[in-house]
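Pasting in a structure now, in structure tokens, and then I'll have a few things to ask.
Note that one protein chain is taken out, while the other chains of the complex remain in position.
The chains carry the letters A and B, assigned in the order they are written, with residues numbered from 1 in each.
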Amino acid sequence: MSTPAPPPAAEKKTLTIVFDGKPIEVPPGINLIEAAKLAGIEIPHFCFHPRLSVVGQCRMCLVEIEGIPKIQAACTTPIKDGLAVKTTTEKVRQSRAANMEFLLINHPLDCPICDQAGECKLQDNAFGYGEQRSRYDERKRQYAGYDRTMIGPHVVADMTRCIQCTRCIRFCEEIAGTGELTFLDRGGRTLVWTHDGKPLANDWSACAADVCPVGALTTKEFRFRRRVWELKKTPSVCPGCNIGCNISIENRDSVVYRFLPRLNPAVNDYWLCDYGRFLSESLNARDVSKATVRHASEVRDAVVPAAVERIASEIRSTIETEGPSAIFFLGSAHLSNEENFLLRKIADHVGCGNRDVVVDRSRVRRMKSKTEWIEGDHAGANYAGARDMGLSPGPGAHGLADVLEGKWTPQVVVAADASFAAAADDPEKVGRLRSARFLAVAARTENALTRAADVVLPAASLAQKEGSFTNVQGRVQWFQRAFLAPPPARAHWDLLLLLGVALGWGDRTWTPADIRGRIREEVEGYDEVTEEELAGGGLMRKGLFVSTGAV
Amino acid sequence: MTSEPVLLARVGRDRSQAIDTYLADGGYGALKKVLTGGWTPEAVTEEVKKSGLRGRGGAGFPTGVKWGFVPKDTKGKPVYLLCNADESEPGTFKDRLLMEEDPHQMLEGQILSAYALKCRTSYIYIRGEFFHGARVLQRAIDEAYEKGFLGENILGSRFSHDITVHRGAGAYICGEETGLIESLEGKRGQPRIKPPFPAVVGVFGAPTIVNNVETLCCVTHVVNRGADWFAKIGRNEKNTGPKLYCLSGHVNRPGVYEAPMGLQMKELLFGEDYGRGMKDGRKVKAVIPGGASAAMLTAKEIEDCPLDFDGLAAKKSMLGSAAIIVMNEDTCIVDAATNLAKFFSHESCGQCTPCREGTPWLHRVLSRIEGGDGRAEDVELLEKISNQMANGMTICVFSDAAIAPVLSSIEKFRDEYRYHVENKRCLVGPRAEAIPVTA
Partner (left out) sequence: MTSRRYAVLPAGRPAEFPPEALSRIDRILSRYPTKQAALLPVLWVAQETWGWISREAAEEVARILELSPAHVSGVLTFYTMYNLEPVGRHLLQFCTSISCHIAGAGGLLDHCRRRLGIDLGQTTSDGRFTMVEVECIAGCDRAPSMMIDDTYHEPMDPSRLDALLESLP
């Protein structure tokens, strides 16, 4: 009896690499350094970066490859099935120590004054792989005139610290596409710099400081402000535009010190644009510290519940006299899904169809994800989310355009975010909103709108609350709270819950997670955006979002 | 010695560069033979392989074998041949002579090699300092075009070829084949990671062969007179053909000399037809046999020393570019080593850490010792630094070259180094007398 032929071996989708005798399966197309990381092995390196071309220049990643007598750079060794790598031999140990020695002979002992300390690859690798002594007793090479000098509008250069890894050069060439940086001279005098008169000024210039493994490139805005190990890192989302780059709000003692990009290959990958990055300082501004209520021409301080009650009573009386269609609820592309949802629910509860969120297309930005360029077309992080939550005028109802064009004058305007757009600081546009009998806003910073308002409630910054934004891709992303707003200021969702309850809707004890639960139930396309998904990096909500025209 | 010179046959003759002179000598006969006599490209490669010709640029790799590394299927990419005329190894001046005095010898070899490689366009990467050589070459190329040895359908065959002279601008590292390729592409001449090797991925992403000037000249003769004839010249079948030797330093008659591969070092230095001995009757102290990158040899070591690839490898040095630099007994070895270290630190491209940092470090320590400020641990330090700069630590072997003079001079003249450190002055030479030894 003939036996059937055995089925062909299944196509192997992974490669087997053996690290120090232990085999591991890795996907094809990754670098050997990344493969080692998957095996839990650190191969020290400087010049390798997962998104930049491989140059094999720093020579830190030297390992032994079975079958090859000389040590090899791991980053330039193509991975193939069955490759056997040794990272713990004496030869490897010596090569790492030798390389560290070479890097340190000309490196200035700047650690006490260098911003990079604590997140410095040179420190880490010297500590991990270098000898604890120096044999160098000659003059160190210095780049006089290239230290403590701006190399661009945001980046400070201290080139004597440079280890010539070329990450910055490659970033500008390959990611930004602007190629401002180059090596000058050669040999031991090799210097990274720009062409004279063409500074490092692309839209993502501070990313060059991010990729710099030492303190040769740092940002002016952060210089000398804080030691990095003192900073708390809070995952958040950039408020600069609707690309929604993932950021880390680096903070301490209720002060935001900087934004750093947070890795998300689907959105911003390793990067962050200068505009968004340097919005960090703006989060520390606060003009509005308590609630205020206008009595005739006098503005008086108030406690928040009383101020909220003032708004609620105004709404109630207007509903009685002119009806709910005399009210206008204005949301914001800078507010979270939870907050815009609450505002809309309140509008629904009082039966008002006049609700809107403005489209502020002041600048189109671009960001490189791992695989493509994403274009952001809105100056607020959550335009898509605000629309998804229902902040559009109902049938026959009015939107902001009608107000600003003078076609309709509401009696009561509730603007959940006084900084909703550039229009909020435009006296003419604010004048139109002011033609309402009663104007209430929540705010953190002062502008024409807050100065015109009858009630101003003190609200939180992005760092002082948690919530979710939906970006231009339709991706819902979660931002966390770094620290509390200084009482009585509080999150917009907290203020809106107070207002809702004062009007007979909602529950004062709801958390943003509870609100998200209701969003999952009620908002189309959001049913699978669970807490787990958000914690795991966000999820695309279902359905296509189409941007409406600019105002 | 062969009865008559092969490579230097026309050098010194009136109008030696002119094509008429070359043609009258039977020049371009090999090309005619190949293109009109039915030789396939593969046949040319076979002939070169059979001849045992090894590269004359420094590495000594068998030329025919290197040509064979070009993939059979180049996936639509053209093949490039690059003539390495970047001669910059200290002590070397043979290519300059060949190009300035007999350019057609090289051009014929280049066209033959291009034919073997199925290459349509080749470049001559000539160092910037060779203004005159570049002019001579260009004139010769123009003559060759006029006579139909370059251009479309050479000698009525289907083979067309163009040669462009490309001038460098002052960088020794552009003599390294991938440094040359980077420079030809219009970049800083920083050597590439190998693999991939140039024969597979070279200039403009295409398969590329880089050959030295003298190597291409040899190709002319291999094809002209046959592989067997070529292989019979030289010490043995691994070291074949005529060789040009560059003799410089403290000899009576420095110059370029031709001899069969494997000439004895002593014959080159002292022979009547060659160096005619040491100037002013001084004695040999040390000889660098193959350019600055080759380990130094002592007077004793040159007693029985055939000047070929294997002969010098056996002495733990190398033939390299066949640049023999002779230093007499009045030469301070530390001073010589310092000068060589300065050269390497100037010429390092700066890409990779051990070389960029190591070459200046070596120079600084050597300068200190030479200047009278050496310390007891310095000599051992030099050895330690050197030993951690090579053997895979770097992208290219420039670093391995840089440490050769340091390590060999310390190994063979350790006492002199010690003297320098202890007495803060040279043992020999002009500065030895300048500062009196403290009793």
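We adopt the following convention: a residue touches a chain if its C-beta (ideal position, glycine included) is under 8 Å from a C-beta of that chain, and two chains touch if they have at least 3 such contacts.
Computed from a predicted model, the values in this text were never measured in an experiment.
Per the touch definition above, the residue from B:Leu35, B:Leu247, B:Ile369 or B:Ala404 contacting the chain not shown is B:Leu247. Contact with the chain not shown here comes from a single listed residue; of B:Gly156, B:Gly186 or B:Gly281, that residue is B:Gly186. When the missing chain is restored to the complex, the residue among B:Phe149, B:Tyr172, B:Phe230 or B:Phe398 that touches it is B:Tyr172. Per the touch definition above, the residue from B:Phe309, B:Phe343, B:Trp361 or B:Phe413 contacting the chain not shown is B:Phe343. Of the listed positions B:Thr92, B:Asn239 or B:Thr394, the one in contact with the omitted chain in the full complex is B:Thr92.
Along subunit A, the points of touch with the absent chain fall at residues 143, 146, 178-186, 189, 191, 193-198. Listed by residue number, the positions of subunit B touching the unshown chain are 87-93, 95-96, 127-132, 162, 164, 166-172, 183-189, 204, 246-250, 254-256, 288, 292, 323, 325, 327, 331, 335-336, 339-340, 342-343, 346-347, 349.
In this section, only the chains that are shown with their structure count from here on.
Residues of subunit A touching subunit B in their complex: 55-60, 62, 70-73, 76, 94-95, 98-99, 101-103, 105-106, 135-136, 138-139, 141, 163-164, 183, 185-190.
Those residues of subunit B lying in contact with subunit A across their complex are 171, 188, 193, 345-354, 356-361, 364-365, 368, 381, 384, 388-389, 391-395.
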